[in-house]
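Chains shown are a subset, placed as in the full complex.
So that you can tell them apart, the chains are marked A, B, C and D in the order they are listed, and the count of residues begins at 1 in each.
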Amino acid sequence: MSFLQLQALGKRFGEHTAVAGFDLEVEQGEFIAFLGPSGCGKTTVLRMIAGFETPSAGVIRIGDEEVTRLPANRRHIGMVFQSYALFPNMSVYDNVAFGLKIAGMAKREIDVRVREMLALIDLEPLAGRYAYQMSGGQQQRVALARALAPRPRVLLLDEPLSALDARIRVALRDDIRRIQRELGITTVFVTHDQEEALSISDRVVVMHQGRADQIGSPAQIYNRPATRFVANFVGTLNTFEARVVAPSEALVEMAGQRFCVPALAQRAAVAAGDTITLALRPETLGIQPHGADDVTLDGEVLDCRFLGSVIRVQAEVAGQRIACDIFNQAGTLEPRPGERIAVHFSAGDVLLLDD
Amino acid sequence: MRLGKGAPVTRWPLLSWSIVLLAAGYFLLPLYATFQFSLGMQRGELSFAAYHWLFGSDRFLDSLSYSAVASLLAILAGTLLVVPTVYWVRLKLPRARGVVEFASLLPLIIPPIVVVFGYMRLYGDGSLLPLTTSDGRLDLLLVIGYVVLALPYMFRAVDTGMAAIDIVTLTEAAESLGASRWRIVVSVIFPNVRSAIVAGAFLTLSISLGEFVMASLLSRPAFGPYLVQMGQDYAYQPAALAILAFVITWVCMALMQFFALRKPGQRVLPRLWAGRATKKEREVS
Amino acid sequence: APSQQLIDAAKQEGMLTTIALPHSWCGYGEVIAGFEKKYGIKVNELNPNAGSGDELQAIKANKGNTGPQAPDVIDVGLSFGPVAKQDGLLQPYKVSTWDSIPDDAKDAEGYWYGDYYGVLAMGVNRDIYPESPQSFADLNASEYTNGVALAGDPRTGNSVMMTVYAAGIANGGKAGADALNAGIAYFKQLKDKGILVPVNGTAQNIAQGTTPIYFDWDYNLLAMRDKLDGNPPIDVVVPSDAVVAGVYVQGISAYAPHPNAAKLWMEYLYSDEGQLGWLKGYCHPIRFNDMVERDVVPQALLDRLPPAENYRKAIFPTLKAQSEAKTAVADNWAREMGVQ
Amino acid sequence: MGSPLWRWLGLLPFALFVLLFLVLPVLYLVQGAFQTPQGQFTFDNLRALASPTIASAYSLSIRLSLVSAGLGALGGLLVCYALVHGGLPSWLRHAFTTFSGVASNFAGVPLAFAFIATLGRLGLVTVLLRDLFGINLYASGFSLFSFWGLALTYLYFQLPLMLLIITPAMQGLKREWQEAAESLGASRAQYWRRVALPVLTPSVLSCFMLLFANAFGTLATVVALTGANFPVVPILLFQQIRGNVLYNPNLGFALALGMVAIMVVTNLLYFVLRARAERWQR
């Protein structure tokens, strides 16, 4: 049985249903990210796990224990907030020690544990500081140490990075992942930043209007989105209209070219002559041939955007405005607007979307 | 919309209810008792006779209007004193804020009776600034006294009002659009701290309307001394007066809430204000 | 009647500043209105609640001040007249009816002159005490706990001082300081027993039961009774064990900013019209006997007056007795009663 | 680093006003406190402050202010807690805030009338207690015109004032703090003792300070309630100014100086306490 179980969890606020029929099983030591647009219910699920909201329906289990109605202060769950929420009247040391004091740990042991935690977040020299004397990133690391100090069964983080600068965000997310691995602590991480969710977690839960649209590994989510919403929300998409030629062989025709779309094979309800929507990520499109490519389309360059490591070429292909990413490498020639190019892709990269 | 932000819900608000009910009882009982007593002017029956009597009395209306005028003048003077000062300090002298704020809090520390005692001694006959030598000057001194009394509240209201709108950036935005300093104050700063000013104004009004110490020591025919006088001479009218004073203050506060909570664009009443502001703008440009 | 010259000069000044004239006191409300109406001179009324002491102080404090803070005329207890004269706070003036004022009630040089008198009485709220006490002695009983009050501070107010004086008389005090000290002892006793309420007796306080019994001149209590109009019913009782009369005197400030208006005011007060105004407020004007002789007092007014027998027993404390009492109260009151 | 001099000119009107109408009058009083009526230097006036009657007036004033400020602060804190964190409907909070705005300025004369009508000899509550429960308040030693009666009356404007100025601080307690504490195992009481109250302490201190000053300077309420029979310091001062037979302006100066001195001392005390309570703030 898995360590953290949410079964048919639901929450209504008056008329409004924030979460409905939410199921999730998390293994011990797993790192789960909740990804979704604002208002989709991520925080609400997290707060129900923490015990700050009472579910309107469903069951929460941690280990073998049902905790659905257990008060928050007896759940042994660590929580990190977007706003850090350090106790302003306590030093870093006292913040980290708070949970241990409450638990009645001996002073000696507290000291050992706090020092250990401060070492983990690399802030030992700042033990005497107060919240206002630290940067956001430092505060958030203290908040992390505070949550971890009493060795909680589950660690919950609600958009812990979104108040921080881009650079610090990336550094801190690596820290969080490292510490989580070291302690092997079961973790749920809420974010609305897709790169963050994909890069940090073992599994991602994409939420939409109070439900889990898809639960899977980052690669699954990105490469095989279960719904149109997931495909759109995670990554950029180019879409094309194509006509089914032979459903049995998964053969389609687009802009005069015929090719097999493996993804079509799993579809039942397609007939010859149907129009379907194909989607391609910018990075799967190339302007130079590539080993695995099997489809080539003609197009005209509209614009080139230099993004540093990547150059994004905007082109008109098959009457469609598409984006196509190429690495900025020595051999790469940045095409000029107006130039005619050939766009290559592999039919294996094609995503099929429901309309 | 998230409701009750910052207020985790107690599962047993029983204690809270009893505290609040107790407080409400303490607050409302005296009012009710006063009201009931004020209705007792005619023996054996409840009547508004005391109120009729008051509204038929010249001195009631005279002293009330005297105090109202004095309060309004104090509001005007206070606004003219406080708003530019706060603006200037926030814009150019942020380091002076501590001092200015402390100065504005002085009236809370120095009892009003001490202040007015000082005035009478300092600005009497033979002083360079003889403010006690004629009726008009005494009136002026009373208004000044009210400005002093209201200073802490006025300052606070305006200061927080300005803090809420990032006065510096707004000023710069207007400057980069070509506006002169005067123009900025008139069409950007003033309208945006208007609700703060109004808040301060009503506080001033409620403080000075029934003020007794200053008015009495300066022998001004104000509402406060009138209340005391009535208390000596009559039985039921003073209770009616107390109720009236409470209602008047209440109306002021309600108006204040109304103005302070109103956001721009929610035009209910203040079309007048907006209209006037545009006219002023036209004159300036 | 005042000369046209005086009237013109007064009108020129345009204003008269009075002090310590409550409208309910001795019919002053109507008197002032009558004066304003007759001569078109505005009356500027300073602190109506001031005591006699306050009035003298107001003159002192405003020496050389010609502003509206300086009183032109004062109306003080008899004992304050000579004091004011002595301190040089008054200027002499003899009204045209000077001769009809009894000699023992005026300063021969015209610095001060008696204006009206009454006797000391107690007002009783009958809702609280259906049976009115009849004497100072009656009050010294536990049923009057939290029930008796003075109308102010005896050190500043003549009427309050006279209350203490009367209590002293009732308790066997000899005229002068002795009576007053006996009075202080009496009130100290009331205070210790919790009978004395540390609140000024007023119309409102008697109606609300805060001060169910308090002392004042009979004319004030009668006016208050009329104003309350039976709601609650008020008894005005002259204590049987001490009937003390009090005379007030008028004077013009030596520093009066409006001396002519002040003189005209005196002329008005001592005219028949002014005297009758006081009479309407239950006061006995100083020219009462003269006017009764000349039969200018309407019978209706005479009928409203308190019973004449009250006045027959009345003691009029001498000037000497009063100034002794005044010194005694200033010396001993605070110490004995534990107030500043 | 100095701002250009002309910037300071912008403060001139305000500085002038404060100087003329706050600082100078007080300085004048200070000077006068050390003079005889004839203008000679003396300590007599200050020495007179130590006379039993005046000293007891100061003591009474201070006690009354402390008690009413303490009760007001405590009660205000409780009511504010109930309104902000007590899970009560939000209209109640709005109602109390508006009401407090009125009541905090409802000092003085009308207040006295109101309390006489309530707890006076024939007051509503007095009569109700007598008729319904057979409790005779006044016979049992209570009097509205005593120390506790006055304290109870003062509370009527102290409580709302506290409520008004502490509410923002109370609302400033972040919900996350409580949740963080709870998730760390703390009970509600532990949260209040270790986090909320320490965070509130500086605000509570400044409110208490304000309430104290407010009570200390109050005159109108006492005058309207007891005439001049309740010897708090403002009453003494009032009598000196009003000019009674005891008139001595220089004693008045000394009385005023004493009041200012007490306020200064309390303020210093407050700054020390506050600095200690908020070492964790900027």
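Heads up, the rule we're going with is that a contact is a pair of C-beta atoms (placed from the backbone, for glycine too) under 8 Å apart; a residue touches a chain by one contact, two chains touch by 3 or more.
Because the structure is predicted, anything quoted here is derived from the model rather than measured.
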Can you write the copy numbers for the whole complex as a formula with these labels? A x2, B x1, C x1, D x1
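To be clear about the criterion, only the chains that are shown with their structure count from here on.
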In terms of C-beta pairs in contact, which of B-C and B-D ranks higher? B-D
Which chain is most remote from chain B in terms of Cα centres? A
Taking each chain's centre as the mean of its CA atoms, chain A sits from chain B at a distance in Å of 54
Between chain B and chain C, what distance separates the C-alpha centroids? Give it in angstrom. 40
Between chain B and chain D, what is the gap in Å from one C-alpha centre to the other? 19
Chain A: positions in contact with at least two other chains: 52
Note: chain D residues in touch with at least two other chains are 113, 117, 123, 174, 179, 242
Provide the residue numbers of chain C that touch chain B in the complex, in ascending order. 22-24, 46-49, 64-69, 200, 202-204, 206-208, 227-228, 230-232
Touching residues (chain side chain A, partner chain D) in the complex: 50-52, 71-79, 81, 83, 85, 87-91, 98-99, 102-103, 130-132, 143, 146-147, 150, 152
Considering only the defined contacts, which chain C positions touch chain D in the complex? 47, 50-51, 53-54, 57-58, 60-61, 127-128, 145-146, 152-153, 155-156, 197-200, 204-205, 208-210, 212, 330, 334, 338-340
